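Coming up: chain A.
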Amino acid sequence: MSKASSYGRKNLVISILFTALVFFLSIKLDPYNQGQLSVALMFFIGILSIVLLTGASGQISLGQGALMAVGGFAAALGILNLGLSIWFAIALAVFAALLAGLLLGIAAARLSGPYLAGTTLVIALAIPSLATRFESVFGGDVGLTIDFGNPPAWLTSLMGEVGYEQWQLLATLPFATLALFFTSNILNSRTGRSWRALRDNEVAASLAGMKISETKIFVFVISSGFAGLAGVLYGLRGIVGPSVYPISLSLLLLTGAVLGGIRSILGALIGALLVVFLPDLIEWASGSFSPSEQIANYLPAMISSILLILTVVLNPGGIAHGLHHKKSHH
Partner candidate 1 sequence: MDIFLSAIFAGTSRGAIYALAALGLVLVWRGAGVVNFAQMGQAMFSTYIASTLIAQNYSYWVAFVVALVSGGLLGALVDLLVMRPLNRKRSSSALDSPAMRSTIPVIASLGILGVLQAAAGMIWAAEERGFPTPVNSLGLVINGKIMPFTAFDLFVIGIVFVTLVATTYFFKGTGMGLAMRASALNPEVARLSGIRIGFVRTLSWVISGVASSLAGLLVTPSANLSPYTLDLILIIGFTAAVVGGLDSLLGSVIGGFALGLLVSFVNVYDAPEDIFLAILIVLLTVLIIRPQGILGSKEVRRV
Partner candidate 2 sequence: MLEIKDLVTEYGSVKALNGISLVAHEGKITTVIGANGAGKSTLLRTISALEHPRSGSITWKNKSIVGLSPEKIVRLGIAHVPEGHAVISQLSVEENIEMGALFRMRSNKADVRLAIQEIYQLFPRLEERKKQLAGSLSGGERQMLAISRALVSRPSLLLLDEPSLGLAPLVVEQIIQTVNDLCRNTGLTVLLVEQNANTALGVADHGILLSLGTVAADLPAAQMKADVALRAAYLGY
């Protein structure tokens, strides 16, 4: 049995276990937490886009939220103007984000470090502002309304009554699994290794015959596809609009990616769960102190920012780095 196929088999097993676990939770959790978990899965996909881009290939982006917006708007336009079903709309969203990623990648391949960070930050601001600019198409500040719709008949006949949040979670799950499976395969493939070679030594990679720009653009495209997928799912919760994809969303995803471990798929999952459930966790933990509302409002942001700094300074590999030394992609 070749090494590659053993990896493939292991990934398959992990993906099935992951699906089963989330499915189990979808039955056990209350609607609020079903909703939260579904958001965590969307963020998981979004953070995987950062794991691919920053963790594997060393390019930073503060603009993943803008690519999410591209996905969300493409889907919304497809649903509202062409009457697409959400499944086709999701495909359209990914395609649109891939295209946007191609454009972005062409510009970004020439940049690195702070230049890339700053430029993608400007992109994160500029793209959502387009929605306000072309109000008649994109719905202005309010945005466009779309949702996951009702659970299909076969599902309700199989599972009994399925609430909206539960449906949202179940509809998100296959995409999260797909993203998980795809990412672990690509990171363990030759392609993934070449990205890491690029990250660790660009000159050596170029001397070894790698086409640097093409590779960077390719990573951008793939990563953008993930961001677009996360974006459309995130928008399908109800609204696609500038307020859904603010610049703080990009920063939240980056925070999750770093906290969990920017080079690890497990880290992406941990990071997504962390940023989504942190506010709940803090509320629960600070219950006995009962801080004033003013303090409580800013507590999650404060704690996640402090964690971000501590992680970068003390444990740059993130939580996952401590958990699975051998498996992480160094």
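Worth pointing out:
Definition applied: a contact is a pair of C-beta atoms (placed from the backbone, for glycine too) under 8 Å apart; a residue touches a chain by one contact, two chains touch by 3 or more; residues count from 1.
Selection criteria: all candidates are chains of the complex that A comes from, given by their letters.
Predicted model only: the values in this text are computed from it and were never measured.
Only one of 1 or 2 makes contact with chain A in this complex, and that is candidate 1. For chain A in complex with candidate 1, the residues that touch the partner chain are 54, 57-60, 62, 107, 110-115, 117-119, 121-123, 125-126, 129-130, 132-133, 198-202, 247, 251, 254-255, 258, 262-263, 294-295, 297-299, 301-302, 304-306, 308-309, 312-314, 316-317, 321, 330.
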